[in-house]
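Working notes for the structure below.
With one protein chain removed, the remaining protein chains of the complex are shown where they sit.
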Amino acid sequence: MPLDMTPEAAVAQLAASLLAHEIDASLLASLQQPETSLILQKIEPRVASLLNKKWAPQDFEDAAVEYCRLFILDPVAPARAAAYNEKNSLEVAGRIQFMLDSGFLELPERFKSLAPDHVALLLLVYSTLIGDDSIQFKGDNLAWLPDFSGCLENECKHPLYLLVAKILRMV
Amino acid sequence: MADFNTDFPMSEKEVLPWEKVGKEYRLNYKRAGMLVDLDRCIGCHSCSVSCKTENEVPLGNFRMRVRYLEQPDNKQISFTPLICMHCVDAPCLKACPSKAIRREDDGRVFIDENRCDLEKECVEACPYGAISINVEKEVAEKCDFCTHRTEVGLDPACVSNCPTDALVFGDLDDPESRISKLVDKKKAKAWKAEEKTNPSVLYVSHEKWMEEKANTGVQLDPKDEDVTYEQNNLKK
Partner (left out) sequence: MSDLTRRSILKLGSALIAGGFSPLRVSAQNATSGKTFGVLGRLDYSKAKATPTICFACTNHCGVIGWVQDGLVRKIDGNPLDPNTEGNLCSKAQGMISYTYYPERILYPLRRVGKRGEGKWKRITWDEAYTELAEKMRPLRENGTPEEFVFHYGRDKTKGYTKHFTNAFGTPHRLNRRSICSSNRRAPLMSFYGRDFEWETQDLSNTKYVINWGGNPYEAYQGGLFMAHRLQSARVDHGAKLVTFEVRPSATASKSDEFHTVMPGTDGAVAFAMIHTILKEGLEDKEFWNRWANLSLDELRKSVKDYTPEWAEKKSGVPAADIRRIAIEFANAAPACCTMSNRGSAKHYNGMQSDRAIRTLDVLVGNVGKPGGYCLSSLRGWSGKYGQEGLPNLKLPEPKASDPKPWGIGEGFDEVAFKSQQRAAHARSEGRFSSVIPVFNPVKDIMVSDDECIRERISMGDLGALKPYFADIGAQGVDALQCSEHPQDEKLIPFHVAIDIGYGEQSALADMILPEATSLERWDYHSTNCYGLVPYTGIRQPLVDPQGESKSIQVILRELAHKIGGGMEKHFTYKDDESLYRDWYKELPISWEEFKRRGIWQEKDRPKDYELYERPLTDGELAGTNFKAGKLADGALVEKDGKAVGIMKDGKAVRGFPTPNRVINVYDEIFPEAATAVGLPLSDGNASPLATWHEVPEHVDLPDDRFIFSTFKWNVHTQGRSGHWKYSAEIIHTNPIFMHPDTGKTLGLVEGDEVEVSVYRPTGFTYRAREKGVMGSFKNHVRFLKGMHKRVVMCSHHVGQSETSKPEASKAETSPAEGKSKKLADRRLKDGVWWAKKRGGIGGGVHINDALPINPAPLIGGQNWYDNVCSIEKV
């Protein structure tokens, strides 16, 4: 990992954390940082009202319900490679599991229970790579990302995840 | 089938069959071949599904396929596994313009994916419909008798899991081998011998309705069959 995080890595990690788990106060705070918030609103205008208000518990719950509907229970936009790579559905999981078992990466707490081919995990790993490794990794493991972000855009009803779909296009 | 009581004593020193895998093993066959006994086959698909899992065969392609047929002359269903015949005189090998197909030392016919240029001549040339195109990898694919298993002392995946011992793998050129003795005893024969490709996969009791079986789908639902035929050049 480069000693300073690159902008590319930051964007990938933003997508990763929004996809790894439901949005919480700390992540929301990062999004609501003035400079960041403006840029995000340009990327996805529909998220403006969400970013400009103080969230009540109901807002967090609504986002959590949408997260569950999109990614967890009978997911309409499944966040795992296996859902898009029918032909070699275990391949990505195998690669990542191998890497994780080799101790290559210390996973943050909320990533530890993700399936090995979960998009958030893949984006996280991707964010730590540079140069040829980064290109190779993306080709091997994230070729399905446009499928996923397209699906997300079609199915999603909550502006926050519309935003995520757009951010994914930048990765 | 192993003799259960003598082959597997309950001793802690005993090396178990799966523990022997890979250790100092060499398959010294002169002519690798298979016997398919249609008297024993119950159409369970253990072979085809084991093959797909073992070889990560994509949906839509089959290396080993089990065909069902409602017999025209009686009310019973008959089934047959169909596989690459690993012909001694392989038309696919001759047809390939990229010379991507070769015979291994033990006679099995092998497609080298690195040399395949997707000319698809092999698919046309095969009279048994054994070759399919892997659209993602962009190569032609077929059964290779699970080289990665046979080189460590395991049978091909289909043979290993067949619940009724309908599939036997062995050296057709060794008269003492189990397969040779069975070929003799049960008078196993090649299918489509008139194609003169000299197949290394021999069938017991296949004579009835073999063509019709080969032309049906994997499940008894006619609307489905046209889609599975994409890879099956038997239906021309």
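When the chains are written out, they are named A and B in that same order, and each has its own residue count from 1.
Criterion: a contact is a pair of C-beta atoms (placed from the backbone, for glycine too) under 8 Å apart; a residue touches a chain by one contact, two chains touch by 3 or more.
What you see is a predicted model, and the numbers here were worked out from it, not measured in a lab.
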| item | value |
| --- | --- |
| Shown chains touched by the chain that is not drawn here | A, B |
| Selected from A:19, A:51, A:93 or A:165 as touching the chain missing from the view | A:93 |
| Candidate in contact with the missing chain, chosen from B:52, B:108 or B:142 | B:52 |
| Residue ranges of subunit A at the interface with the undisplayed chain | 1, 4-11, 13-14, 16-17, 21-22, 26-27, 30, 33, 35-36, 39-40, 43, 61, 64-65, 67-69, 72-76, 78, 80-87, 89-91, 93-101, 103-108, 111, 113-117, 124, 127-133, 136-137, 140, 151, 154, 167, 169-170 |
| Residues belonging to subunit B that touch the chain removed from view | 1-2, 4-5, 8-10, 12, 16-19, 21-22, 37, 39-40, 42-46, 48-50, 52-56, 58-60, 70, 74-79, 148-149, 152, 154, 157, 160-165, 218-224, 227-228, 230 |
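The rule is short, and it goes like this: only the chains that are shown with their structure count from here on.
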| item | value |
| --- | --- |
| Distance from subunit B to subunit A - Cα centre to Cα centre, in angstrom | 44 |
